[in-house]
Structure formats: structure tokens, C-alpha cells
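Below is a slice of the complex: some chains, not all, each in place.
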Amino acid sequence: ACGNSNKSSSGNGSSETKTPKIGVILPDSKTSARWETADRKFLQQAFDAAGVKADIQNAQGDKTAFQTIADQMITNGATVLMIVNLDSGTGKAVLDKAKSQGVATIDYDRLTLGGGAQYYVSFDNTKVGELQGQGLVKCLADKGAQKPVVAELNGSPTDNNATLFKNGYDSVLKPKYDSGEYVKGPDVAVPDWDNAQAATIFEQMLTQKPDIKGVLAANDGLGNAAITVLKKQKLNGQVPVTGQDATVQGLQNILAGDQCMTVYKAVKKEAQAAADLAISLAKGQKKAVDGKVTDPTTKKDVPSVLLTPVAITKDNVKDVVDDGYVSAADLCTGDFAAKCTAAGIK
Amino acid sequence: MSNIVVTSEQPPVDAGQRPPAGLAAYARNYGARVRGGDMGALPALLGLVVLCVGFGIARPVFFSATNFANLFTQGAAVVAIAMGLVFVLLLGEIDLSAGFASGVCGAVLAVLLTEHHLPWYVAVLAALVTGVVIGTIIGLLVAKVGIPSFVVTLAGFLAFQGVLLLLVNNGTNISVTDPTIKAIDSDGQLPPAVSWVLLILTVVAFAAVRLTRRAGRIKRGLVAEPLSVIILRVGALAVIGGVAVYVLNLERSRNPAVVSLRGVPLVVLILAVIAVLWTFVLSRTAYGRHIYAVGGNREAARRAGINVDRIRISVFVIGSTMAAVGGIIAVSRANSVDPNTGGSNVLLYAVGAAVIGGTSLFGGKGRVIDAVLGGALMAVIENGMGLMGVSAGIKYAFTGAVLLLAAGVDALSRRRAAAAGLR
Amino acid sequence: MAATPLLEVRGINKSFGPVQVLRDVDFAIYPGEVTALVGDNGAGKSTLVKCIGGIHPIDSGEYYVEGQPVTVHSPRDAAQLGVEIVYQDLALCDNLDIVQNMFLGRERRNGLVLDEITMEQLATNTLASLSVRTVKSVRQLVASLSGGQRQTVAIAKAVLWNSRVVILDEPTAALGVAQTAQVLELVRRLADTGHAVVLISHNMNDVFAVSDRIAALYLGRMAAQVKATDVTHAQVVELITAGRSGDLGLAPTGAETVNGVQS
């Protein structure tokens, strides 16, 4: 072990300028399919196009693993570290360590509070929640529901983003509850975003409160769990359900009329923007960006690129396909072919 | 065979001690056994009753026909996995991979159905075969290579998680729309008339088996169950089964005009058949006897000429195959697979179901019905907590406390057994 | 009596790690005879029997049945050759009842289903023939049996099968007076009906009462295998405790160190 050590310490100094290398840590693969199916792909494409070496890994929701991966990337000689933190604490520990080692950092998709990364690239998660809330309001209005009981299937209690989503949709729904326009129904968080548990939880909600008229599900998986339960009572389509992530399953549910909306986040744009910043950092340049976000703990501004999420309903499912996020082949299988045609998807 | 030794003029051991034939005496004897601590499934049942009453008081809807049906469909996957784990636990082994193995088998089913458009029976068969293969590999590594089952199945736990992720293309959900698969644990019901016919057939068959056995024993001069006890047992089965079928045949739909929800959920029939099958295997065949022997004293079993390695491999095969069944049920219930299928607490709930039911982690002690009772207990807790609608933190803490309470009822009532010197 | 032994082992060596327990042991068993295997505590009697029964793999040595060389790798092999053994450490399954233990590995069936009725009846009769009067029910778990009752179950299990060779490792150690008499009578009866029987015992009276031949192990070596009528009580005791007696037994050299860790 001792033989290599002086080589590596001297080698590190030069590697910073010589070979740029970018480390990316994704958070997990189970709470949302996007990280492995979309982000990894788009980031890799962007780095490959620029001819920059990149190491993209996934912490699988385990923050010990998250830190280990960060350690290993720094050990491996990464010059830029791009993280999607699992929580701000470990995120900050990783960013601090990286900074002390002279590694540039980017917060991708989630802001690390107090972390002080060079850049922040993201969608606005509270905005995602707001879109969900507004979508549900619209669908309920379309159905002409009177004093509907609304159930909320929140994301994992251990996921900070789930809290942000909830802040978003509650900001829309709370006034309606308060004014008596809507009736607040059961409001439960689903551990680990687990779809199987979500089904049981929603089934029990429906048993306890049979007159639920609207479901705010935090993502497409939870939405699908609720739809499965509703189908047994043939209530699917009558009770609007929301979602997020524009998954194939979610879009199909929308086409079938079982789901009222989902939120599409143009991951490709986000990935491209982040990759551009990382590549410039790796090359030792500091690129100027327009936006900024104030870190609530340090009160400092973090230079940011913020993208806007889009609400998807039956009318604009087509946009998602056109964007290349979901392929028509995947979406328009079997029974859905006809519905695709009807929605103008080729 | 025993011509050498049966030359004695002494009476057989049992002679003169033939227990009384009356029901009253039988009940008295049973009472003494219970007081002495030999209670069988009684404590688990007691815990179950306590819980049901508790939840029923807190949320009256707990006792509705809808919720009764929910209970079955919600608990089915865990019960299936737990039944397989009973076999593994009977040998003092453990299968940590059962949860994700069920996920992998479920994913195989879903992929074959949706991406390869195979008919449902081919896909189901493939899922089951996947389970068999997984079990065989685990069994070989444990029995032939000699790695402790904890380590092998911990590796499996990790590896299958990865395989599952790869099968579902790194995190997408695969929807399953096949109506037969969906019928299993989602929307399949037995027509009410069929349920009644099946129940009657079951009760008759049960009575016939018991009566034939009794007749055979009396003919050979052995102690037999009193007739009255058999009547009581058959009666109990008929009454409990009858009530359950009656309730499940009530209309559960909120909108009977649109859709009628009546009848015993299909999954109940499937699990009942499997439970009867495995109970038969464990208690009436030489193979089952050998499982108990290997679990009780592996060396004694080996000396008795039992092929211990084969038994060890076979239980892992049964364990993983039942995990596959659990996976199929889970897919049916969720109408989809995702990387969490079989993950989260599925494994711990399944092992917990078997253990709470009374199966020992040290081998040699356990029955299939344990898994069913323990699984019912877990399902009731989950179901009841769902009705309470509390926040996640409180729900976890409360679930733990309720579990402890149910197990405590069991433990306290078994203490007398220890005091009486029976363990 | 018979010229070729029914079962014979030659030059058996067996070590546990660095400790050599059996050293070039020859041992022959003849049909129609009771061979007593005697030796001090720790001499290697049980180890020899376990090697014959396929419980322990042997390090080297040959194994013949009716003069034919055979290999025995597991208890199943031994059972197939018609060798039935009651081990000193009885090895019963505590979680099974008496009937289940007695028929373990050789259950009677009706098609797929176990024939419990026949097994229960046979077990009851066999136990009765061994003078067991205090067992309450043959459906009792063996965990709840007294020491002597357990031993009786193990013996009953072995004699149920009518095997060609029956080996009993200290079968009467825990038995009462009447039961001991029954077992000794059974041993004699087995030999008289042509079986080859081996009896391990520390009780010289029992040994001389039933055996035709006596084999003495001393510190892992076979000191002598002789006709019971050719030796006296005192000679056998000497063979057991010192390894030789007059011209019988081991050569006087090195007897003290054969069994220790060699330096």
C-alpha cells in the first residue's frame, strides 16, 4: 500500500489540470425511474459529446453509500463532483470534503442547504407540487364535483423532496379546504414510495372514507396504486388521480382516462445544462448563468439554472413523446395504439 | 420384519390405558393439556381476536364485508412467502432473499407478458421455474458448498435486488394488463354458488378423512378420537367456513349497478389449496417427516439414512417457489412491477409471520398453519393501522407496539408451558 | 464358527486433527456370533463403530462384507449393506415422538401417505417385548423420556429391521435390571438366528454371559480378538487396562505413546 502513495499524491496535483474527470452521484433508482433511465443516459451523452471522462454512480438511497461513492470518486481523481443529495447533511459533508480537496461541485436537481456548491441546476420542486394541486383542481372542476373529499398519498416521509411537493400542492388545496369548497380526506405518507404499500394504504383510505372523490398522488407509481384499487370498484376515471414523472405507465393511465394529469420534467434539458456547467468547470472556466437561488441557511446566493416543470394532461401527452422522453413504441402498445392515434401521437 | 422381537407375552404398551371415549373426558384431557402449556395455535388465535376487537372498536368499519375481503387480498403475498419460509425455518436455515426473489419472479412474469406477449400460463410457469432455479442455486450453495444460509441469502438479497432493477430497466414500472393475472389477487372472485359448493365438498372430505382414520385405528385396536370430537371439529369447520363464505358473498360494491363485488376472492381459494397441500406434505408424507427430523437433529437424521443434503436443497426450492407464488400475487395486486416489488418490509413481515405463528428459528418446530395465522396477524395490524390514518412516524411506532402486544399475549400464555417443564 | 466373517475391517486408521484415535485396527464380525468389543474409556470403541457405520470417514483401511471389498461413505451405505447400529450418543430427534423416531428413514407407507397405524402398532409391540412398562404412550415426544426409556427406543429402532449385522454401543448402560436382562436375551436370540452381533460393554459379567468372541481395544490399537471361552475374566480386564496379558495383546514396546501427540 505504501508503494503507490507518493505517486498518487504527486499525481493528483497534476491530474487536476491535465485530465478533467467528472463524477456524478445519483440518489437512487427506486423512488423514481428518471435517475437511471433518463438522467444517466442524457448526462452520459452530453459528456461523451464533449469528450470528457465521466463516472456516474447511484447511491441507491443509502447515504452511507453516497458518501463512500463520493470518497471513491475523489480518490479516483475526479475534478468536478455533481451530486443529487439524499439529504442536506450528507450532501454538505460530501461538498465540504470535495472543496477541501480542490474539487469543484454542482448541486444537481436538489439544493444542498449550506453546502455552497458552485452551481445549482434544477426544477422547482415546490412548483411541481403546485402543478399537481392545480391539475387536481381542474379535473375536479371538469367532473363537476361538489364538496369533494380529497385524499393525499404523499411521497416517502424520509424524502425531503416529498416534503417540497407537499408544500406545493398544499398551498393550492389548503385554501379550498379552509373555505369548505373541498373536504380534507385522509393524508398519509407512503414509506419508500413503495407502490405495494401505497395500494394497501389507499384501499384502507377508501374503506374508511368510501366517498373519496379526488386523489392527490405524489407520483405516477403511487397514482397507479390508487387507480388499481379504484378499478376494483370500477371507480377509475370517475375519481381523478394525479401523478408526476411522465412515466410510460402514468401516460398510459392518462390516455385511458384513469389518471387526470402528471408532471413532466424535461430531464434532458436539465441534464444538458448541468453537463455544460460541469464541462466548463472541468476545463477550469467559470461560466456565467442568469438565475440564482438563495440558500436559506447561509443566506448566500447560489448561481442557478432553473427549469420549469410542465403539467401533462390528455391534451399534451404528445409533447412528452415529441421531446424524446418517452418513445411512441413504448407508450402505444396493444390497446393504447388507438388511444395514441386519437391523441395525435405517432 | 420384527419377527425377532415380537415374541413377548406382555401386553402392548398402551393396553389398559386407552383414553376414555366420551367428549367430556376428552375435553377434560384437553383442558389439562392447555393448563400444562401445550396450547398449539390457541395463543396466536387469542392475539388475533384481541387485535380485531381493538381495531373494531376504534374503527367500526373494520368489521365490514369490504374490509374482510381487503384483509385477504392485502395479506396474501406475505402469507404465500411465509408458507415457503416455514420449510426453510424448519431446518433452522434462513432465506433473506425471499422478498427480492419474489420481486424477480414477478418481474419475469411481467416482462414475458408485456414485452414478449406470451400467454399468461406460460408466463406464470416461467415465474415459478425461476423460483425453482433460484431455490436450487441457494440450496446447492448451502448444502454442497457449505456456505451458511444467512450469507448465501444475504448475497441473494443484494444480487436479486440488482437483477430486479435490470429486469425493470433500471426503475421503470411495468404494467400488467392480462385479465387472468389481474384476477388472481385484484378483481377475481368466485361466484357465490361455487364457493358454497366448494365449502360443502371441503367439509365432507374433512369429515370423511377423519372418520376413515378413526375406523382404521379402532379396527387395529389403537387409541382413536372419540366420535363426538370429530363431530365438533367438522362442525367448527362448517360454521367458520360458512360465516366467512356468507360474509364474502355479500355485496361489497359501492355502486352495485356499475360493478358487482361479491364472492370469495380468488386468492383465498389459491392460498387455501396451497396451505392444504403443504400441510399434507409436512404431516402425512415421509418427506415431511424427514424435514422435521433434519431440523430437529441433523446428525440423527443422517444416521437414520436420510439424504440430508437433498432435504436441505429441497426446502430452499420450496421457499423460493413459494416466493415466486408470492411475487405473482403481488404483481396481480399491483397490476405492475417496480424495483420495490418484494422489497421494503416484505421479507421481515414474512419471516415475522412464520415466527409469530409459532415456527422456531432453530428448526424442528413449525407448521404451515403458523404462517397463515401469523400472516393474518400481520395483515390485521397493517389493515387496522391503515384505517386509523395516522402519520408515518406514529404508524411505525404503533405497529411495533401492537406486534409486541400480540406476541406478548402468546409468550405470557406459553410461560406456563415452561413452568410445567415442557418447552 | 463361520470361516469368512460377515463384516471385516482391516488396517483402519482414523485421526481427528492432530490426534490419532485408531491405529491399524483389524476387526472381524461373524454371523451367528456375538462379538464383544471392550476397552477402556477413550480407547476408540465408539470411533471404530462410527467408522464402520459410515459416520466418520476413515483415513485409510479396508472394509469387506462377506469377503468382498466395499466402500462406505455415509450411514446410508452402511444401512444398505445391512448394518444397523445403536450409537452410544443415541441421536434421537427430540422433536419427534417414539413411533416417528423408530421408523425414521424407513417409514411405512400406503402409496404416498404414511401408514401411521401400522407403524404405531409395530412400535408398540416391539417396545413391549423389551420390557418397557413405564412409557405412557408411543406418541410421546422422545424429549420427555427418561434416560433408560430413550435407550430402549434406540435399541427397539435398531432391532426392528432384521439387519444382518447389529452393533450395540453400550446398550444397557442406562437400563434397569429387568430391561438389561431382556436386551441381553435379545442379543443372544439375534445371534442364534444367524445375525452377526457386536456388543460394546464395560460390564464383564454381561460380556461373558452372551459373547462368543471378545475383541479388546487399547489406546486405539486392537490388543486381541479371541474366543470368549479361551480367556478368563481377569485376562480381559488386563487386556483392557494394560493392552496385554501374558502372550495375548500388544507387543510391549511404545504402548505408552501411541495415542499421544507425537513430538
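Here the chain labels run A, B and C in written order, and each chain numbers its own residues starting at 1.
Note that a residue touches a chain if its C-beta (ideal position, glycine included) is under 8 Å from a C-beta of that chain, and two chains touch if they have at least 3 such contacts.
In this text the structure is predicted, and so the values were computed from the model without any measurement.
Taken over the complete complex, the protein chains occur as A x1, B x2, C x2.
The working rule: only the chains that are shown with their structure count from here on.
In summary, the chains found to touch both subunit A and subunit C are B. Chain centres defined as mean CA positions place B nearest to the mean of all protein CA atoms. Annotation: 43 Å between the Cα-based centres of subunit B and subunit C.
Residues of subunit C found to touch two or more other chains are absent. By the touch criterion stated above, subunit B contacts subunit A in their complex at residues 59, 61, 64, 66-67, 70, 74, 77, 114, 165, 169-175, 177, 186-187, 253-255, 258-259, 261, 330, 333-336, 338-341, 343-344, 346, 382-383, 386-387, 389, 391-393, 396. The residues of subunit B lying in touch with subunit C in their complex are 1-8, 10-14, 17, 216-217, 220-223, 284-286, 289-290, 292-293, 295-297, 299-307, 364-365, 422. By the touch criterion given at the top, residues 29-30, 32-37, 40, 157, 186-189, 191-197, 199-201, 203-205, 207-208, 210, 220-221, 224-225, 228, 231-235, 247-249, 252, 333-335 of subunit A touch subunit B in their complex.
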